[in-house]
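Notes to accompany the following structure.
With one protein chain removed, the remaining protein chains of the complex are shown where they sit.
Let's turn to chain A:
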Amino acid sequence: MALSIIESCVNCYACEPLCPSQAISLSGQHFLIDGTKCTECDGDYADPQCAEICPIEGAILNAAGEAINPLGSLTGIPPFKMAQAMAEIQAR
């Protein structure tokens, strides 16, 4: 039972001080969660703290490998709108 941070992490440090298990550290290119320490905040908080404050959609995965904050859930930008805008920029 552990969460993980993937490479889309932007190294904003927001999660690191919140972790009740000191499981998060900056390692190499981005922050990582030590799976042996992570408790998913069970017993400490209602929701995992790193995923609650993380501003980057898709950067934190649950134990099943699914994004806790999926595309569009934090910015409010509908994924198709984002895809459309990116396609327009590419086409320029």
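Annotations
The criterion applied here is as follows: a contact is a pair of C-beta atoms (placed from the backbone, for glycine too) under 8 Å apart; a residue touches a chain by one contact, two chains touch by 3 or more; residues count from 1.
Keep this in mind: contacts and distances are computed from a predicted model.
For the chain that is left out, the UniProt protein name among "Spermidine/putrescine transport system permease protein", "HEAT repeat domain-containing protein", "Multisubunit sodium/proton antiporter, MrpG subunit" or "FeMo cofactor biosynthesis protein NifB" is "FeMo cofactor biosynthesis protein NifB". Within the entire complex, the positions of chain A that touch the omitted partner chain are 10-14, 17-18, 45-47, 49, 52-53, 55-56, 74-77, 81-82, 85, 88-89.
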